Each structure stands twice: as structure tokens, then as C-alpha cells.
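Here the complex is missing one protein chain, while the rest keep their positions.
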Amino acid sequence: MNVLCFVEPGDDLSAQAIGFARSLGDVRGVTLEGAYQPSAWAKALAAQETDAIVAAGSDRGNELLAHVSAILDVPFAANVTAIDGDVVTRQRWGGSLVEEARLHGSPQLLTVAPHTQPAAELGEVETLTAEDDGSPKVLERVEESSGGVSLRDAKVVVSGGRGVGSAEAFSIIEELASLLGGAVGCSRVVTSAGWRPHTDQVGQTGTKISADLYVACGISGATQHIAGAKGAKRMLAINTDPEAPIFAVADYAVIGDLHEVVPAISAELKRVRG
Amino acid sequence: MRILVAVKRVPITGGKMVLTGDAQALETKHLGFTISPHEECAVEEAVRIGEAEGGEVVVLTLGPPEAEEQIRDCMAIGADRGILLETQGEEWDAQATAAAIVEAIRAEEPFDLLLFGNESADAGGYQVGIRVAHALGLPVVNGLKKIELRDGGVRCERDVGGARDVYEAPLPALLTVLEGLNLPRYPSVPGKLRAKQKPLDRKAVSPPAAQLEKIRLVVPEGQGEQAEILGEGAGAAPRVVELLQELGVA
Partner (left out) sequence: MNPLSTERGSAAREPKGASGVRVVVIGGGIVGNSLSGWLTELGWTDVVQLDKGPFPNPGGSTGHASNFIFPVDHSKEMTQLTLESMRQYREAGTLHECGGIEVARTEERMEELRRRMASAKSWGVEDCRLVTPAEIKELVPFVDESILLGGFYTPSVAVVDSLRFGTVMRERAQEKGAQILANTEVEGIDVEDGRVCRVRTTRGEFDADIVVIACGVWSPRIAQMAGASIPLTPAVHQMIDVGPVPRFLDSKTAVDYPIVRDMDTNMYERQDGQGLEVGSYAHRPILHEPDEIPSIEESALTPTELPFTQEDFELQLEHALELVPEVLGDESVGIKYAINGLLSLTPDGLPLLGETPEVKGLWSAAAVWVKEGPGVGKSVAEWMVHGEPEIDLQSSDIARFYPEQRTPQHVKGRAAEGFNKTYGIVHPGEQWESNRGVRVSPFYEREKALDAVFFEAAAWERPHWYESNAPLVGEYGIGPREHEWDARWWSPIINAEHLAMRERAAMFDLTAFCVFDVVGPGALDCVQTVAARQMNVPNGRVIYTPVLAPGGGFKSDLTIMRMADDRFRVVTGGAHGMADMKWFADHCEPDAHIEDHTSAHCTVGLWGPRARDILSSITSDDVSNEGFPFATWKVVDVDGMDVLASRISYVGDLGWELYVPFEQGAKLWDAVWEAGRPHGVVPAGIGVYGTTGRLEKAYRAFGFELDQDYDVVEADMAWWKVKSEDFVGKEAHLAAREREPAAVCSTLSLTGNKRFPLGREPIVREDGSPLVDAKGRRSYVTSAGAGPSLGKYLLMTYLPPGDHGQLCVQYMEELYPVTVEVLGSRPPFDPDNERIRS
């Protein structure tokens, strides 16, 4: 079957999506250029003759296919991990639950759940043109002025949860993150309490990270949090409760009070570095 | 200014997902309910705009009769009116949900601003707001963390990994938002008491055939492997630093 796959050059998730798309049939990789205009771009995609349209389960991928689905009035399955005929397996609850569902309609529209497929070469990518339909588009891009490492791209994220106890107590988290050249993260409880800004939140409704190492301090491991943290390659959890759900997903564990453990790690790092 | 906010009743889950015997839904007998986190911010934003600009904030949901609880919660923080598209408790796919919402919105006086969550916490379909916008012929901007009304239109911003994309749209418009747009307030006691008195319209709806037809839900297997314990308390620090070095992050 013919599969159209929307990709963004240089995007890891697109590389994962196209690999998945190739398992479905003959893939035509396409992209668009110019100011991002979701509705107009989606019209360009919808105009293509194809049996399926696949994109990455990224902000843009999900958004574009949602527009396509609205234009064509066909169903759309977001964050798919497998497909067999018209039966898709897709993530819900940020991946804490999966659904098997029959995807009716044609073309089949689906996005590929991030980090569930290996990356593949993009191969030849055709550039489509979109016609400005007057719908909202990106007018300008404002770079964030914060000097720190962005949470999404940081190689190390040191995160604090309810166990940190207060906004002030985050200083020990900040110190360790800074020593490791990483970013500070937190759980939803922390942002709701107003201890940290929402931009620091790791989770289903916060930032989904892709660090080499995630250090979770005083975080119990609610499903909403894990949904944002599981993109990390390795996870170290520090918690007083040896049975906290976080240890079921962590690779390494330190049992203990983060208020003692975290400063000790910082001190040891400084000592080793002389 | 007339603002519509669409919300969805979802369970507050714990550390473990448990399914009903028929694998069609989460077992919710021990769970409380709320609305999706993105929508909490949508409601807060609507109320703030309503407070600043004057006008009416209408909360709309499609859900079981019990979803009145979520509408009242929204009213407690300042929404003025509620519309409950009442189901029998079955789950609707995104297409059907959008269609029912469109029909309900058409039956109302026009809205200047329609706020949706970017995606629901439970189904995560990423499409209801967009579908509604297309059906109503409204401009739509997604995934917003900042909304500013200016010159009869709206200027809004969306996070794109370390930067922000700026969009503008004329009103009326449909916007989908993300958690972090604002810090939602907690309901006050007077707010709770007022909420009981606010008008709520109920309309029974029945689902068309699902196009994304759920077969069953599955709880994914955990990793199964327990974490390697590096130590207890502050004494574990040297071992942790060794590990950081092994991983090449120290």
C-alpha cells in the first residue's frame, strides 16, 4: 500500500516515524517549508493520493494529522505503537495504558508514539508546497532568553518532587543540576504548590524529556510523571520509601532522604574534581 | 465577550492502572474525578479573561450525568453556566465527540473565544478542538502557553523546545491550551456555594458508530526489573559519583 509520511528533517521522532511507516508499505517521505501554518500544511497533505498518512507523535505531527482528519472527516489514531491491518495499538494516558482499536476510514491517519520505534534514515524527502489559506501561522519565533539548558534537550535532568518539601529546598537540586551541567525538573505536585514554574515540570502534561540520565529525588512515581520521564535513557531515583513506584521504572536506586543524599553527591563530585 | 470552555471528566489515577473486567475502561470505583490538567488552565484562562473583559463563561462537557460534578467545579472557580451533553457513560471517539460539541455550539449564541485542552488526559487523541474549529469554520491555534487579547484578535505563544512561536488570530477563534498557561486557582467556599445555584443545561446525546473503534484496553507490562540499589543515605554518594562517571555525565 502507499504510505505518505510527513517528516521534519533533523527531527529524531520523524526518523522513528518513517521507519514505522516503511513497515506498512511503500513510503513517500514528504515535508513542507516556510512559515509553519498548520491548517494550510494539512490541506497540502490531505490533497495527496495515498492509503495512509503517517507522522511522528510530536506536537506538530499530532497537530497536522488532526487537521488532516478534520479536513477529510476520517478518524485519526494518535501515538500508535503497532498496527495490524486496521487494528492499531495506541498509547493513552501518556503511555500508562494502551488501547487496541479498529481504525476505520481511508486514508488511515496515524502518528507514531515517540521512542517506541528505532530511528531510520529519512531517505529521499519530497517537499510539498502549501498555499496560504489565511489560517493562523507562525509570525515570529522568540528564542527563550534563559541561559540554562532546556529541560527537553538536557543531557542530565535532576528533578525534585513532593519530598523536597519547599521552594527553598530546591537549592540542593539546583546545585547538583548545575554541577552536572543539567536542567532542573520537578513533578506536578511541585508546580501545583507553586514551588517551581510549570516550565520545569516533567510529565504527561509537562515536558517529556530525553536525557541520558534522569535523577528523580523525592518523587514517588505517579503515572502522570513517568509519562514525561520515560524518554530518559537511564534513571536514578532517590527516595526514602524503598517500595515507591519510581523504583519499578528506575535503573538505579538510593534509599534515603534526599536532603542528605543530594548534598552528599554534590560534595563528592566537588571532592573528586578537586 | 462570550467564552466557551470544553472540558472532559477524567479519573484521578494513582500509581497503578486497573481495568474493569471487560477491559473497556479504567476501574474507577476507588477513584475521584477531575478534568484534564490542560483544561484546568483553559477554565482559569477563560475566567480571567471574563473577569477582565466582562461577559459570560460557559463550560461544556460531553460525559455521564456525574460530569455535573466537574461543571460545578468549574463554576466554583468562576464559570457562569454549564452545558452537559449527557451520555450513558459509554466512551465516545474523538470524531463523534467533536460532532456533538459542534451541534451544541451551533445551538448557542455565537462565542467570541472557544478554549479546549490540547489533548485529553485519558484518550490523548489530540484532535477534538481542531475538528470543532474546522466544522465551525474558525481559526484554530494549538498547544498554547500564552494568550493575549489585542485589537479584536488574539496573540498567542506556543513552546517549541527552547523558543516560542507567535501566532495571531482574529476573533472568534478556537484555541487549545497546555498546562502551564497559568496557575489555576483553587475554588473558594463562597465560590462552591455559588456554583450550586448556577444554571446548567442538560441534553441527552447518543453516540454514532465509532470510527476509531475501541476493542480493548491493556495495561502495559512494567519493566519488571527492580532498580539496582546503589546504597542507603548519604553513604551512597561515592558510588553515585562513580556511576555518573561511568555514564559520562559527571
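To keep things simple, chains are lettered A and B as they appear, and every chain counts its residues starting from 1.
We adopt the following convention: a contact is a pair of C-beta atoms (placed from the backbone, for glycine too) under 8 Å apart; a residue touches a chain by one contact, two chains touch by 3 or more.
Quick caveat, the model's predicted, so the values are computed rather than measured.
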Which residue of B:Gln88, B:Ser188, B:Ser206 or B:Gln226 touches the chain not shown here: B:Ser188
Subunit B residues that touch the omitted chain in the full complex: 12-16, 18, 27, 29-33, 69, 72, 185-193, 196
Residues in subunit A touching the chain absent from view: 240-245
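We adopt the following convention: only the chains that are shown with their structure count from here on.
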Distance from subunit B to subunit A - Cα centre to Cα centre, in angstrom: 18
Touching residues on subunit B, where the partner in the complex is subunit A: 13-17, 26, 36-38, 93-95, 98, 119, 121-127, 130-131, 133-135, 139-143, 157-169, 173, 178-180, 183, 211-220, 222-223, 226-238, 240-241, 243-245, 247-250
Contact set on subunit A toward subunit B in their complex: 36, 38-39, 59, 62-63, 65-67, 69-71, 73-79, 87, 89, 91-105, 111, 135-144, 150, 152-153, 155-156, 180, 182, 188, 191-192, 194, 197-199, 201, 204-206, 212-213, 220-224, 234-237, 245, 247-257, 260-261, 263-265, 267-269, 272
